[in-house]
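I'd like to ask some things about the structure below.
So, chain A:
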Amino acid sequence: MKATTHTEVYRRFDGELRERPLRSVTLAWSGIRVGFKKKLPMLLLFLIPGIFTIVTSFMVQLKFEAEAGTISGMAGMEPSAQTMAMGALLSSQIGQVESLIFDLITNMQFFVVLSMGWYGSGLIAEDRKLRANLLYFARPLSRYTYTAGKLMTVMFWGAWAVVAPVTIVCSVASLASPEWSFLTERWDTILKLELYAVLWVFFHGILVLAISSLTDRRNRALGGLFIFYFLTLAGSNAMAELMSGQGWRLLSIPNNFKRVFDSLLGQTSPGIGWNLESSLWVLGLLTLASAATLARQTRKLEVGS
Partner candidate 1 sequence: MNLITELPRATWLIFRMHLAATAVSRRALAGILFAAIPPLFAFLALNIGGDGDMGERVFMYLGVLVLLQVVAPALGVFLGIGAIADETEARTITYPFTRPIPRASVFLGRWLASLLVLSVLLLASGAGVAAITMRASSPPSPEAVQGLVGATLLAGVLYSLGAAVIGVIFKRGQVIALGYAFAFEVMLANIPGSAQKLSLQFYLRSLFVGDDGANWRSLEIFEPSKFLDASASSERLMVTAAILLAIGCITVTRKQFVLSS
Partner candidate 2 sequence: MSAIVLAENLGRWYGEVVGLGDLSVEFEPGITGLVGPNGAGKSTFMKLMVGELRPARGRLTVLGETPFGNRALHRHLGFCPQQDALYEHQTGRQFVRDLLRLGGWSRREADGLAVRALERVGLEDAMDRKVNGYSKGMRQRTRLAQAIAHGPKLVIADEPLTGLDPIARRQTNELFRGLAEDGCSVIISSHVLHEVENLTETMVLIHRGRLLAQGSVREVRRLISRHPSRVDLVARDPRRLATALLPLDHIRTIKLGADPGTLTVETDDIAAFHSAFAGVAAAAGAGVSGFKSDDASLEAVFDYLVG
């Protein structure tokens, strides 16, 4: 037998890369399956958003019943002008459905960031630590497919925490409204709310992934995400108050999303007085920076394999 050696196990792919977009779905699904293995984190991280969703759905239901005057019947009282007025007052106290949904997203945003951080911060960091890039990029897999797959994984979990609650509350509103009026007459509002939720998840997903790509330790990525998020939030609020300049609030991601929300739904909020373009610039720049970071870091992973 002639002596030979075989050292081609991990080799750079020299063939032609044929783009098969569905490969990213395979990658995403394998990442999602890993997340499903641990039940306790799922329970802990989605319990609070779940509770908030239920409470908001209840408030929406209550609002429509108050508007329709049926709430007085539930309270065991005969409908009258007085009870109708009370119902209208209650309905106005509760506020618009879109405000309730925005409050829902705002109140649980930290838990959602935590959830997305938990599931997303290790996606690229762990691959770096374990040198799994040697396995990925020994296949005909481009870094764009790799990044898309990872992004889909983290967005899946974000969608459960944000898009799903928005959909549930809109569904409750549609069912609770008389003659399905919320669905038939305000379908554009529903679409805008869903779009907002998807944009929210996309932005935070790419941010989580970019931070994950910068380190080889999952804990550091999670920590970096939190530092960035909370420091910009707290710092911008404090500086805005101190320097009496709302421009400082542009540093805060939640404030910028608030501005986008206001613009989508045609409303205004106190303390968010700047124009939409400024917020879009800030969010756009951050997204671009995240994408550039991902491109650079995945290039290193590709070359290193």
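Heads up, the rule we're going with is that contacts are C-beta pairs under 8 Å (C-beta built on N, C-alpha and C of every residue); 3 or more make two chains touch, one makes a residue touch a chain; residues count from 1.
How these were chosen: all candidates are chains of the complex that A comes from, given by their letters.
The structure presented is a predicted model; accordingly, all values stated were derived computationally and were not measured.
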Inset, instruction - Would you mind flagging which of 1 or 2 touches chain A in the complex? - result: 1
Inset, instruction - Mind listing the chain A positions that touch candidate 1 in their complex? - result: 41, 44-45, 48, 107, 110-111, 113-114, 117-118, 219-220, 222-223, 226-227, 230-231, 234-235, 237-239, 241-245
